[in-house]
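Before I ask anything, here is the structure I am working with.
One protein chain omitted, others in place.
Let's turn to chain A:
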Amino acid sequence: MAVLLLGEVTNGELNRDATAKAVNAVKALGDVTVLCAGASAKSAAEAASKITGVAKVLVAENALYGHRLAEPTAALIVSLAGDYSHIAAPATTDAKNIMPRVAALLDVMVLSDVSAVIDADTFERPVYAGNAIQTVKSRDAKKVFTIRTASFDAAGEGGAASVSDAAAATDPALSVWVSDEVAASDRPELTSAKRVVSGGRGVGSKESFEIIEKLADKLGAAVGASRAAVDSGYAPNDWQVGQTGKVVAPELYVAVGISGAIQHLAGMKDSKVIVAINKDEEAPIFQIADFGLVGDLFSTVPELTEKL
């Protein structure tokens, strides 16, 4: 058995954390080949080759793969699929866009957000916004799945996999890239950060989200938000933590002004230590928090920032 793992490559760089966690998730299934596709992908491939547990790296460097469009990347994976029993990717937005397309082209089901690999055919995954965990066995000849990276530790450094070129597949030419709107930030990336500070509806406005950001910067943390805060326009969409946003499991998660809707809890309840600051003593977030502080966030959060 052999695994083809789609490495997460953005603008020529490997998202090492997501890719290395995915490597750890699949390494028991067979030799792992990481595919790095992009307009520039050689340095990403180089980085992937050093991840422990990677047997081989394939580079598809072509302008076609520069903007992470689903159709050409899916066509590339399908062109390589013959050699592999398992085709996987970390469950990023790119992979969630691409992998179901790959599965349908291969006439197999996709398994999204796999949180545990039991054996070659059997996997665990959360359903119903994380309120239930399903164990599913696939009858398909090839397994196509995405991996919930928060459920796995990252593979270490020290591999020396061979790197070779993969030929580009025919471009389906169905869509074109227009533009990216990416927020530049010096903060750590949300899904791999060791600390995360998130704000919810209680923060009240986009302007007052600054107090969340100040606490985050003091802690060297990434900033997150609840769906309510994003929907209200207090925070950008890619900060959303929850079942339909990002799933995180940092060492420290600080939830500020977040009541704790099921949807949000599904995205952060695997964090090691959870702190909740909320003025409502009955807020459900306190039922899962290790340390709860009942109080006005507008005075407690600046005080906390000051005292750290």
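For the reader, a short list of remarks on this structure follows.
Keep this in mind: a residue touches a chain if its C-beta (ideal position, glycine included) is under 8 Å from a C-beta of that chain, and two chains touch if they have at least 3 such contacts; residues count from 1.
Everything that follows uses one rule, which is that contacts and distances are computed from a predicted model.
Only one of "Electron transfer flavoprotein subunit beta", "Spore maturation protein B", "ABC transporter ATP-binding protein" or "Pyruvate ferredoxin oxidoreductase" fits the UniProt record of the hidden chain, and that name is "Electron transfer flavoprotein subunit beta".
Only one of A:L111, A:V197, A:V241 or A:I258 touches the absent chain when the whole complex is considered: A:L111. Among A:G7, A:G53 or A:G130, only A:G130 touches the chain that is left out of the view.
The omitted chain makes contact with just one of the residues A:A22, A:A169 or A:V275: A:V275.
Contact residues of chain A toward the unshown chain are 10, 67-71, 74, 92-94, 96-105, 107-113, 122, 125-140, 172, 174-183, 191, 195, 219, 227, 230-231, 236-238, 243-244, 246, 251-252, 262, 269, 272-275, 286-294, 300, 303-304, 307-308.
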